[in-house]
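A single protein chain has been omitted; all remaining protein chains appear in their positions.
We just call them A and B in the order they show up, numbering each chain from 1.
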Amino acid sequence: MDIFIQQVVSGLATGGIYASVALALVMIYQATDVVNFAQGEMAMFATYICWSLLNAGVPYWGAFLATLGIAFAGGVVIERVVIRPVENAPILSIVIVTLGLLVICNSLAGWIWTYVQKPFPSPFPSTPFKVGEIILGAHDLGQIGITLLVLLCIYLFFRFTPLGLAMRAAAQNPLSSRLVGIRVGWMLALGWGLAAVFGAVAGMMVAPILTLEPNLMGGVQIYAFAAATLGGFTSPGGAVLGGFIVGVVENLVGTYVGFIGTELKFTVALAMIIVVLLVRPTGLFGSSLVKRV
Amino acid sequence: MSSRLARNVGILALLVLAGALPFMLSNFRLFQFTQVYIYAIAILGLNMLTGYNGQFSLGHGAFYAVGAYVSAIMMDRWNVPYGWTIPVAGVLCLVVGFLFGLPALRLEGLYLALATFSLALAVPQILKYFEHWTGGSQGIVLTKPGAPFGLPLNPDQWLYLITLAVLVLLFWLGANLLRGRVGRAIVAIRDNHIAAEAMGVNSALYKSLVFGVSAAYTGVAGALSASVIAFVAPDSFNVFLSVTLLIGSVIGGLASISGAIYGALFIQFVPNWAQDISKAAPWAIFGVFLIVFMYVMPFGIAGAIRLLWIRMTRSRVSQEGRSAVPSQAHTTT
Partner (left out) sequence: MSALLEVQDLEAFYGRTKALHGVSFSMVPGGITTILGANGAGKTTTLRAISRMVRTAGTIRFEGRPLDHRATEDVVQLGIAHAPEGRGTFVHLTVEENLRLGAWGRRDKRGLEGDFERVFGYFPVLRERRRQMAGTLSGGEQQMLAVARALMLRPRLLLLDEPSLGLAPLVVREIFRILRAVNQETGVSILLVEQNAVQALDLADHVFLLETGRVVMQGPSEVLRRDDAIRRAYLGY
C-alpha cells in the first residue's frame, strides 16, 4: 500500500509535467486548429536559457521567473513573426512550419550549448519527506505544487480577468471578436506566449530528473500528446486531468506489470492513444465538433 | 502545339534524359537519384491519401517499413529473386492498408494524424520485438542484385533503371486513376463527404481503398529501397521517416502528381545543401528552408507552378469571377 501511494505521488509529479505541456498544446489547438509540434523543443530551449542564467550566478527563483518572462516574450514573438505569415495557409503547411521550428530549436540548442548532458538543479531539498511509513520525494511534491500553482493562476486569469475573457472569445469566435473590437491576432500571440510559459515550467521541472540535453522533451511531448488525446484536445481542463492520469498510469504500469521495462513503457503511452482514439476520439472531456452541412 | 501535346513531349524528353543518366553519372549520384525515385513513389502514395482524399497520415513510414522488410525477408530467407518481392510487397501493403483504412474511417483530421503518428512511433519497437523474423536490432543485410542476362550494367545502374521503370509505371497508373472517375470521387469525399455520399459515392469503400492503394505505393517504395540500400534495420524506419515523407508531400504539393517528384528532390538534396551551408547546425538551416518554402509556396512547389501558369495564361481566359488563388478543391497535375 505504501509503495502504491509512493508511486501514485511520483506519477502525479510526472503527470504534472505532461499536464503542462498538454495544456500548452490544447491552448494553441483550440485557438488555431494547429498542433504546435515545436512545443517541447521551445520548452527545452527555455530550460537552457534558465541554465545559462543559473550559470551566470542568478539565484534559482530569480532565474526561474526571468525564464518564464523570456519564454512568454519568445512565444509572442514567434507567433507574430514566424506563424503569422502563414496563418491563412492550409493546416498542413502550418504544421510544416512548426516542424521547421522544432528542428531549428533542437539544432540551435545543440550548437549553442553542445549535446553534452548537463545537470540541472532542483529548488527543492533532496531529503525526502516521511509521512508515516510512506517516503515521498521533496522534488516530486514541489513539482506537483508548482504545477498546481501555475494552473491555478491560469484558471483565475482566464475566468476572471477581461483579457482572459477576450482571449477565450478570440479562440472561440474570431469574427465576432473582431466585431467587438478585440485584436484577434494579438490574442493569438498572447496564447502562444502563455503556452511557452507552461512549456518552460515543465522543462525546468523535468530537467533535474532527466538531465539537460537537446532531446530532453522528446519523450515528454509524446506523453503530452497522449494526455491531450485522453483528456480531449478541445478541453483544457481535460488535457490537464489527462496529464495526471497518464503520469500515474505510466508509473503504476511500470511498477506492477512485470515485463514492462522502460522501453515498453513508451509503447504503453502509444497504446493508450490508439485505444482512446478507437473508443472515444474526442477524449474524456472533449466535445465532438458538430459541423453545419 | 496544344498544351497537352507540349506536356507529353516534355515528359518524354525528361524520361529519355533520365534513362541516359546511368551512363553519365557516378555510382553515388546514381544512388541518390534512385533514392529520389523511391521517395517519389512513396510520396505519391501519401499524396493520394492526404492530398486527394484528405486523410491525414503521419505514419506512412510504417508501410514503407513493411514493404522493405517483406522484400528483405523474402530475399534473405527464401532466396526469392528481387523482382518478385516488389509486387508481393505491394499487394501485401494493399491489404494491410485497406485493413487499416477500416478503423480509420471513424477518425477525422487531428485524430487520424495522432493515430498514425503513434503507429509511426511504435514501428521500430514492433520490428525489434519480432526479432525471429526481422533479425532484431541488427537488421538484415542483403546483397545488391546484379543485372540479368549478362547486361553490361553494374548493380547501381541496374537498380536505377528498374526503379525508374517502376516509377514510370506507377505514376502512369496513378495519373489515370486520379484524373478519372475514381480521382473525382476521392476528391469529392475530401471536400464534402456528405454531399459525395448523397451523389452515390460509397465514401467508406473509397476511403479504405485509397488507404490500401496509398499503402501499396509506399510499400513498393520500401521494397525497392531494401535492395538499393542492401540493408534493413528497425531504426531506419522511425518516426523521422514518416515526418520526412509528409514534409516531401507538403513541400512538393499535396494534391499533385508532379508534386511527388518535387518533394522527393527536396527531401533528398536539401538536407545535403543545409550541411554544406553549416556544418555546425545543419538541421537549423533545413528548418529555415522549410519555413521559407511555406511562406513563399504555401501550396507546395506544384501549387506555385500552377499559380504561375494561371497568371501567365490569364489573358487567354475570360475574367468572369475566377479567383487566382488555388483552393484546396483544385488539384494540380
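Following the convention adopted for this analysis, a residue touches a chain if its C-beta (ideal position, glycine included) is under 8 Å from a C-beta of that chain, and two chains touch if they have at least 3 such contacts.
Just so we're clear, the structure is a prediction, and the values are computed from it rather than from any experiment.
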Problem set entry | Residue among A:A63, A:V97, A:V150 or A:I182 that touches the chain left out of view | A:I182
Exercise. Given the contact definition stated above, which residue among A:A169, A:L252 or A:L284 touches the chain not shown here?
Worked result: A:A169
For this session: List the residues of chain A that touch the chain left out of this view.
Result: 162, 165-166, 168-169, 172-173, 175-183
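By our rule, only the chains that are shown with their structure count from here on.
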For this session: Could you tell me the distance, in whole angstrom, between the mean C-alpha positions of chain A and chain B?
Result: 33
Exercise. Touching chain B in the complex: which residues of chain A?
Worked result: 29, 33, 35, 82, 85-86, 89-97, 99-104, 106-108, 110-111, 222, 225, 229, 233, 263-264, 266-267, 270, 273-274, 277-278, 281-282, 293
Seminar exercise, completed: Within their complex, chain B touches chain A through residues 50, 56, 103, 106-111, 113-115, 117-119, 121-122, 125, 194-195, 243, 246-247, 250-251, 254, 280-284, 286-291, 293-295, 298-299, 328
